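Would you mind keeping the following structure in view while I ask a few things?
Not every chain of the complex is shown here; the ones you see sit where they belong.
All chains are identified by letter, namely A and B, in their written order; residue positions are counted from 1 within each chain.
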Amino acid sequence: MAFEYRPMRSVIYVDCVREEYRHRLQHWLYSVHVPDSISKFAPYCNKYTFYNALPVPPEGERFGTRRMQMTEHYWMVNEMTPEMSVNVFTERMPPIVLRWQGMIPDVDLTPEQSANMDGDTHRASGGDNGMPPFVFAHVPINWQYDYKGKGRTLDDGPNYRWQFVLRWPCEKTGEKWFEEVFVPYFQSRPEVNRFVSSRIYHDVVGCQFHRLVEMWFDGPDEWYAAAVEGTRDMAQPDWAKEAPKEAPQAQFPFLKPNHYIVGMFLSDMAASDNLTQYRGYLQMR
Amino acid sequence: MAFEYRPMRSVIYVDCVREEYRHRLQHWLYSVHVPDSISKFAPYCNKYTFYNALPVPPEGERFGTRRMQMTEHYWMVNEMTPEMSVNVFTERMPPIVLRWQGMIPDVDLTPEQSANMDGDTHRASGGDNGMPPFVFAHVPINWQYDYKGKGRTLDDGPNYRWQFVLRWPCEKTGEKWFEEVFVPYFQSRPEVNRFVSSRIYHDVVGCQFHRLVEMWFDGPDEWYAAAVEGTRDMAQPDWAKEAPKEAPQAQFPFLKPNHYIVGMFLSDMAASDNLTQYRGYLQMR
């Protein structure tokens, strides 16, 4: 039985489809999912952190912006190998949580649909049923590409972070356009303080996205200037014209939001570094 | 020199007037204000907690809903007495933080205005200048009035908490109306799962608000049904008619939002229990 040392970082973008569900989803995440997760993976996960989604800026929906939180892990091993497949207890993942997140339709579940799901089924939800996919993207522990702003420190000011994953209808033409159009454009924008990216591993959980990208702005106004106003005249790429289903927008980012581009706006700070800060689900009195 | 044991809870409602400021305000709160505060008051403060504001529900502005966080302390002594007045270091409270919170106008400050403020000046800001007041309300450590829902446990489900302070144009008529109209109305609403209240101490920081109120709903839809839809026909009270400046709304809650009624929507859970969970300002990588 062999365990390969394979340090990876993963990101999950959790959505909340109605405000009616936000406090319920939060309650499940902190009272049920965090202790289940720590119990399960603490021996091989070095960091397990939640970052709260900042509110969606104007036109942010077009960019597949999710509304609950980004969940980040740093792994030492690939948890999806056969060697890791037997778990003495199973995480509690009722389907209703997927409904709150928009992975399954927002309608009442039949009793059969309400049985606990195992984590793999849970994380494989969405995508095929017309609903947005569950995004679980694994990348190297450090960023791979440094496009702009190397050297920025915390003293340079708090950051408005735009982090997202991209899936190209065609990887080859998409990547070419990314390098030749996307990267130079954002490098040239004065509002972009920092810009890094990594390619996503496909062999871990079968994630279909190709790239993870992160850019830092001073705030949402600066993001809007660069990502919305500044891109109004950007030419629709050929790969987008050729894939109207995957890339139905005539404007940047062209891709189908929440399916081919999914992301979040984040601040510098974690809401909870669960392995070091979690102390049980304690309520307000 | 005498120190009186006077256990109190206090609440502060922090607003964020533009999304452009949210991550900056968060950065100041966690990287500067939390360590300053812990350093200062850990010896006599038993609990120091932040609760994130949930998004403002429809028509929530009319209820003086603030958008950043509720800050809660449990004190053992009144920090405002002469015995407590000398502090060897001063908290860092630049006026720009008040601008982000809406306590001073959202315009650039002159250099003179930008000097550090001491905490008392900071907390005394707003209110007199036409801007909303800084709300810092001290109450007994346990709730005083239990109007509905005694016995509710966490197993009864996650709660959508509406917490707010009220200031009456006239305390006597306001309190009478609260008891005779307000309380019975919300007791009768099926959407209200829990309803408690306390009277606010005026002798601590000179807080002008009279009551702290908290009600629990299943979610924002239920709140809207009870607090907005259900009150459309509620008669405008005489005290409101007689005080059009303090109570300019013809509809419930009648009072001038953000000045005479100020509050927030909260979940059950603290974002950070600072005395036990704070581990420095650590950034995302």
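One rule holds in what follows: contacts are C-beta pairs under 8 Å (C-beta built on N, C-alpha and C of every residue); 3 or more make two chains touch, one makes a residue touch a chain.
Remember, predicted model here, so these are calculated numbers, not experimental data.
The complete homomeric complex described by this structure file contains 6 copies, of which 2 appear in the displayed model.
Everything below uses one rule, namely that only the chains that are shown with their structure count from here on.
Chain centres here are Cα means. That of chain A falls 33 Å from that of chain B.
The touching residues of chain A, when paired with chain B in their complex, are 19-24, 26-27, 30-31, 49, 51-52, 54-55, 57, 72, 154, 157-161, 218-221, 266-271, 273, 276-277, 279, 281-284.
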